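Take a look at the following structure, please.
Note that this complex is displayed minus one protein chain, with the remaining chains in position.
And then chain A:
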Amino acid sequence: MTRSLTLLRRRLVGSVFVLLIVVIGTFLLLEAAPGDAVDAYIASTGGDAGMIELLRHRWGLDQSALTRLANYLWALLHLDLGQSVSFSRPIRDVILERLPNTLLLMGSATALSFGLGSALGIYAGARPGSFRDRFLSIGSLALYAVPGFWLGLVLIIVFAVDLRWFPIGGIESLASAKTGLDRAVDIASHLVLPVSALGFIYLALYLRMMRAGMAEVWRQDFVLAARAKGLSRRRIVLAHVARNALLPLVTMLGLQSAQMLGGSVVIESVFSVPGLGRLAQEAVAARDTPLLLGIILTSAVLVVVINLLVDIAYVFLDPRVGANEASA
């Protein structure tokens, strides 16, 4: 347990610097984009010079970029994410409203791609070079090459429009007043298509990694020893080869979480899921800098936390990891 605590402390100090760089970088990038929140707003309403001046003043955009950044960081120090310009609501509320949907989508998709990907990887890696190995490798690669939005649209046309098995989008039925189990089932049925679209794309990564890892392990001496002992092939594959090939996959899981967040921008738009990804896209279009910063901070914290969990899991999965750090 102390090993994980040391790890945790070290990681947190490092993370604060990472987050600070992310915030300042994002702020400057959005500052460099032409047009501000008022320009984005009047694009849909129009308005005269006096009104535009009034809006700039009210939204604090008449202050210099440096002042705004300083104000933002000062507020952030007090754990205040500020007020969204495009929602005219506290950013914390806006993000907390969307976060569960993204976590649900991302979590399920990760579970799908990791679970199915490694299972198929084991199946393929159990007999390297066989027909099923080739078939699965090529098939998963083909899926990986498919753009997410396209896969999403195809799933919608086939399963929502033609077959009508699942709803075309959203996170749950509109204003349905469902509660408890009914609501859970309703949300699950809304998630099937977006989770498949997001999960199937990243499946290839885990499948191929598992398979490659296993091919490597097959050549190791201890596999030969296990064979010589007369262990069943099934036991060799699962307990010796697959277990040893699993570790890099867990690392990948942490790294992938950032990419999943990015992929969910597209999937959330196609399936009209009210999540963080879509919110980020809207924040950029509206030039709502504080909102975008809030989303990026949340995502960054999320990625850091997931990686931390992965590291901690590693400590338990592989006794060799962390031993040095703890004694140092």
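Quick note on the criterion: a residue touches a chain if its C-beta (ideal position, glycine included) is under 8 Å from a C-beta of that chain, and two chains touch if they have at least 3 such contacts; residues count from 1.
Going forward, contacts and distances are computed from a predicted model.
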Would you mind picking the UniProt name of the chain not drawn here, from "Integral membrane protein", "histidine kinase", "ABC transporter substrate-binding protein" or "Fatty acid desaturase"? "ABC transporter substrate-binding protein"
Taking the full complex into account, find the residue in A:Ala285, A:Val301 or A:Leu317 that is in contact with the omitted chain. A:Ala285
Residue of A:Leu5, A:Ala43 or A:Ala111 in touch with the missing chain, whole complex considered: A:Ala43
With the full complex in mind, choose from A:Val22, A:Leu116, A:Leu143 or A:Ala160 the residue touching the hidden chain. A:Ala160
Touching residues (missing chain, whole complex) on chain A: 33-37, 39-52, 58, 86-88, 94, 97-98, 153, 156-157, 160-161, 164, 167-171, 174-175, 269-270, 272, 274-275, 278-279, 285-287
